[in-house]
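This is the structure I have questions about; it appears just below.
Rather than the whole complex, this shows some of its chains in their spots.
We just call them A and B in the order they show up, numbering each chain from 1.
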Amino acid sequence: MLFKVEMDVRVPLDYDPARFEALKAAEKARFQELQRAGTWRHIWRVVGQYSNVSIFDVESNAQLHDLLTGLPLYPFMEVKVTALCRHPSSLHDDDR
Amino acid sequence: MLFKVEMDVRVPLDYDPARFEALKAAEKARFQELQRAGTWRHIWRVVGQYSNVSIFDVESNAQLHDLLTGLPLYPFMEVKVTALCRHPSSLHDDDR
């Protein structure tokens, strides 16, 4: 099942940079693991923001919740989840 | 260049159904033409809404403006455009 997830990252000005870089590296590794698994199907940067627009393909709401709240940068994020489904006009059966 | 476009369709309760069906058919045809051309890369329905989330891949802002305002259902739409770009963590060079 498909969900649009919008993640907006807010880092306090005085947060320790080294600690944040470590979290970013962990986030990237986790993202790539999920991208390879096909769960995190798409990710795009929003121009001018520390934000992304993502498409997740999961088996259940619970799986999505666990994935999102387990992300290394989750404590810095505002997250917005929107349930999607295939569009009837699409020529692609698997436009995911 | 990539853009997220969110289209929300509002049809007045007393709008002539036959006229609206004709516009919907024209919209579908135009959508599929643009999907085949690779310009309208993705489209998803938003669950419970007469709305879609789409990803466009265009050559310029002007091209996107002309495509959107020329859609048969455009006069019924609220449209929201967000400029996107490739995410640096993505494993896919062409995640569009």
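Details
In the analysis below, a contact is a pair of C-beta atoms (placed from the backbone, for glycine too) under 8 Å apart; a residue touches a chain by one contact, two chains touch by 3 or more.
Nothing here was measured: the structure is a model prediction, and the numbers come from that model.
For this homomeric complex the structure file specifies 10 copies in total, of which 2 are displayed in place.
As a convention for this text, only the chains that are shown with their structure count from here on.
Chain B has its Cα centroid 22 Å from the Cα centroid of chain A. Partner chain B is touched in their complex by these residues of chain A: 2, 4, 27-28, 31-32, 35-36, 42-48, 52-53, 55, 82-92, 95.
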